[in-house]
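Heads up, one of the protein chains got dropped from this complex, but the rest are sitting where they should.
Our next item is chain A:
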Amino acid sequence: MDGVTQLQRQFVEHATSLYREGYLDDQFTQLQKLQDETNPDFVVEVVTLFFEDSEKLLNNLATALQQESVDYKQVDAYVHQFKGSSSSIGAQRVKNVCVVFRNYCDEKNLDGCVVCLQQAKNEYLLVRNKLEALFNLEQQILQAGGSVPMIV
């Protein structure tokens, strides 16, 4: 039982740190609230969707920015999508990078775009690792027979 408590504590610490360091915002909390008996794996499902979507978008962006003549409209559309999906799961830092990214896109600043893409990738990978760690903890708690504590 101690192991479960420890895991729970770990989980809470990890989750609060995610909020504190700005990786996530309350949109994620809303997602967690939406998860109930009818949709037991809702959060994981949505976040996985987000991972898939993000990887696709990041690839698209990378290829779009490598073109001879960059189609900024297209890039802008991708970034807009990325921003929408990241804000929907509450990946705040990714979203912030996207906001900057779109500004560079409006200015047609290729260098800025490339830098932003790199940042977005980094942020995405970070948040992905963090979330995966969170889900792992969650799984462990469930396996150990404990209940997942609510955050906030």
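Throughout what follows, a residue touches a chain if its C-beta (ideal position, glycine included) is under 8 Å from a C-beta of that chain, and two chains touch if they have at least 3 such contacts; residues count from 1.
Here, contacts and distances are computed from a predicted model.
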Among "Rab5-interacting protein", "3-methyl-2-oxobutanoate dehydrogenase (2-methylpropanoyl-transferring)", "histidine kinase" or "Acyl-CoA N-acyltransferase", UniProt-listed name of the chain not shown: "histidine kinase"
Contact partner of the left-out chain, one of A:81, A:119 or A:140: A:81
Hidden partner chain, touching residue among A:30, A:67, A:118 or A:143: A:30
Residue of A:15, A:46, A:113 or A:141 in touch with the missing chain, whole complex considered: A:46
Residue among A:7, A:75, A:89 or A:141 touching the omitted chain: A:89
Sites on chain A contacted by the missing partner chain, in the whole complex: 25-27, 30-31, 34, 36, 38-39, 42, 45-46, 49-50, 52-53, 77, 80-81, 83-85, 87-90, 99, 103
